[in-house]
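Got a structure here, written out as structure tokens. Questions coming.
Note that one protein chain of the assembly has been removed; the remaining protein chains are unaltered in position.
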């Protein structure tokens, strides 16, 4: 009887991991739609290809080496992971199935990689991107992930990142930033004298759908990161996480709307979408400690930050078609830095330390990988391919191939 | 051990609330896609903006005041709610986490508001709509919600509305009806001598996707409204609710198809979509008492009603681009009125009473708010904006902004 | 207390069935979007209509007769099912609610039928299709389903098909194949001397979205097919199923990408989408016995097979706009045949036997139904309708009806 | 024969089509175009950057007619398409030497 | 030189293009248009309201050619585009005074 109950708890927690994982997996569709909506139609097939294949590569690489690097048999507090075989074996007396944990973790890796595809859209070679994704998902992410979630030295240093504002989102943005610098801007984005020429995406309904998919998936992302549900404390925690996650997204959207209205007199839809995502990224560092009201506040600030951040990157001539650097990088950092306001276990210093380590490592490691790819096979499509669109060159078929003149 | 089991039940019920809530949250995307598909492309960015922002506003307002009005510390059987602070505090010995309940309830509010956006599409000012949504989600809906679900006087009067055919759907339609009357029809919709000039929506795949999203989300809407799952009786009830919900939607779609084929010789896709939704709305008043066969019957009748209702609103020159008045209003009422056929706890008189109270209150309260907005800032865009499309004026970017001539 | 725990297990398993069912129901949207993306826009409204109505018909027919035929009161090991009333009554001491089981099963039927719509797209009469769907979902599928899952003679013969590579997917493909032969190819698909003229689909983002929806839904499809979750063994099994399902899809996509790149120098997006689905179909026959690495291998092989299979059907002048015959038929068979490699309970002979029986029965029964329809009302639209598009003729409205030239 | 080309505001298409039909003209070919002229474009906003869109949606009608119908048709179109606001469009008249009806091979005025 | 404009049924485009190529003509500019003429439109149905759509999809080909090629090309196009049913379309021939090839600056017949 006691055993039955223990097994029942095991079953419920496993189920909770799996359902959370399904929601995070669904975020792959969210990124795909968001990015497909925010690029021009001549590059849409290619961005769709990147998105579905990166998810496939992330899942495969994390199975082959990534999970092992990040979680299996590592020493506590270390810098370097051990290497063993695949995903290890289920521990005696575990609270949930090992595979359900793996499943939940594997979809996170894909999220980190999805962040990159948006920032480098419309100009990066398909295969350069795919090769990079092998490295990020198989090695770079698992390595830095180990430092905190695998029990490595950042965990020991008191760095606190509940569901990955830093470890997933800012890390993805760091990898993206390296690429954005190395790649240069899309042709025509920046004019003389700092002029910014917007390049409107082709499909606002897809961008909105993508954002709402991400919003939905985020309940799995943050909610699942409690890592247990089966007693009252954990269940209540998960409930609060859902409420806070939703509140931050909502106020992020509203804040972006208001800033947009005040600044330009109009409701800039893609800024509102970015505002919602900014709120989500920011609350991800700690969706459990704040009250819902405080969470709403964090979301609102993130919704403001994201707009000014996007404008700043434009001024710096760092071209990011979907705003990934601002949403995931800047608001990820912001999320990390406000953790100590609500969570006594975290200090501003340790948060800064952790953020610096993660950003530094991922940026440098990514820079090296991108650079090698650049030197060997090149990272950027030719000017002519950029003009005609990457769909024809890389994929062979346009996104909307009917005769209708493009 | 006993405690472990109690906590386990608490955890399972909390989880059930949260997952149901995620499904209902997802309905926000359903409404967004359905409406984006059923408006012209020149108004698509604007309707997307309305949909995502209304969800954000609903979540924020219900956190700030709505949940409190509807559920916290109210007297049983009353007319007026008490006012306290935010979402209250978890009761001792609760069956599930307070936050999970709040989360489930908050997504319902958004549904009610989503109903409005479709009916007023293509002509209502963005900001008039958003301001109204503050009032509906923060005050009007919570007030009438309290009367039944919060234990107010309608609950006492024996009014029975399991998951909200009246409280959510018909209420949303009542608010929409007030606006539709005050706004007038879209330019060009009605000609001389009662001629109806259809204004086809721009994107049937989006409309279909939206409907299927709503269908999916409805399992959370109705399934979660059992409010408990963790014993055999409740679990079986939830199972039956799923089956009945699905059956009513299926027969609603089939009935609309058949009527359409008999009347016009063709399969009118958007009528079929409305038929499925009509079945869903109608079964929502009581998805638990009927047998699956009876539920299928209710859905079929709703699928027929919705077509004739849409035709009637057109005759009355009440312009409703997406059929929200018929789907949510008329079929919501129909759903309420058939409850007594299967549920001995309900009487036809009390159902009629409840429907009248809800409709009357929401309609009048909405009328007042809309009227104040109309007088102060106006509710309708200028004729020229209507012609050019609201996207350019309110949002600044078209839904499909590429050069391709619109 | 013991009772509470038993009921709690009942509740958890019921919930698990229902959530799995919701995920499978969602696959209806996946098929709808995939097919809408892969047909020309002039046939898009019609394919959307087919998809939503077939789901409605499947749900209704399976409620009225199908579930009864397949599961209720049948004799073990038999050929012919018994006939009783509707879905039967809940057994004493059941592990989960009867309705939750019905719900999970009913969404499977819809999947089988969805497979057909893609293969016959762009040329089959709407009503011929809908009438066939009554027979497939009400009789043909339940009959062959009974033979294995209902405990009939194939179960006895040791045929093993965990979640339906054969019973659902290959069966759907068999019904489709009969139709594809009887219908003939779309006008213009095949030229002289074996030339294949591709007819590109109209909307790659929808096709990709559809695939990702299917991928998501498959976790319910395979994960739910364990049929129990509430103890450690079952929960662990479900966890492994999720991991294997995901791994096979991922490697299916990657393998199809690599073959495409090697053969044609480009990343053929719709082949990659088919590759992911091929991996999913193949692992469905047994997602539990293989290790994740082996599952990845199965997916990869399926991703290769699917490409060559599509090319072969083209050579045979069997026109299948979405690749359903290859994805669901050929890879379904492949999935069945690799089961014995990991599962000692299955033998190659019994797998072949089961596959032959299912394929033979469904193909012949479908052939008969299609033939009767062909003789009486015709299955194929007129040449002129095919030219103008089926949307205008069958549905009355185009998918993107705005003035913009098609 | 003449080829008359009219550039009009899109929402005037229905009225203009009726005017043409009432003038007894049996055929028109229509296309969507973008026009640039005295009517000024609008400012759009995308991700915080404003930009000027100078090309406005217009509809182009091409109508082959007999010489003697020109004046009547110009008047009919002008009346129907006129809103009095800048951007109402233009009518261009060009020579047309020969017309062939593909179906029958009929020529010139017979083919109109 | 002449400017030949052909309005044809969309699904005939491939055949007509081949006919043009076989006639030795090297260049064509194609656009999608909607046509209104003797061929009647169809009734559409949307949310229970029927409405008449009079504009049918057509394809327009514009081809600049030497004077002496006109007859040959008219015949080739007519043959390829003909289905014998109403709505097959028309060919219009207009004067063309000058042609410039942008790339080289070549003029007139050299530029074709």
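Letters A, B, C, D and E name the chains as they come in the text, with residue numbers starting at 1 for each one.
As a working rule, a contact is a pair of C-beta atoms (placed from the backbone, for glycine too) under 8 Å apart; a residue touches a chain by one contact, two chains touch by 3 or more.
For clarity, every value in this text was computed on a predicted model and none was experimentally measured.
Contact with the omitted chain, checked across C:101, C:122, C:286 or C:314, is made by C:314. Within the complete assembly, residues 387, 392, 395-398, 401, 403, 405-406 of chain A touch the chain that is not shown.
By the touch criterion stated above, the residues of chain D touching the omitted chain are 2, 6-8, 31-38, 54-55, 58, 60, 70, 74, 77-78, 81-95. Interface residues of chain C with the unshown chain, by the touch rule above, are 196-200, 260, 263-264, 266, 268, 270-271, 307, 310-311, 314, 323.
The rule we apply is simple: only the chains that are shown with their structure count from here on.
Taking the definition of touch as given, a chain qualifies here only if it contacts chain A and chain E alike; those chains are B, C, D.
Of the pairs listed in C-E, B-D or B-E, the one whose interface repeats that of A-D, with over half of its contact pairs matching by residue number, is B-E. Although chain B and chain C share one sequence, what matters here is the overlap of their interface residues, and that overlap falls short of half of the numbers used.
Chain B and chain E have Cα centroids lying 51 Å from one another.
Centre-to-centre separation of chain B and chain D, using mean CA positions: 45 Å. Centroids of chain A and chain C (each the mean of its C-alpha atoms) stand 32 Å apart. Looking at chain C, residues 5, 8, 12, 19, 203, 209, 395-398, 401, 403-406 sit in touch with two or more other chains.
Residue positions of chain D touching 2 or more other chains, listed in rising order: 10, 31-32, 44-46, 50.
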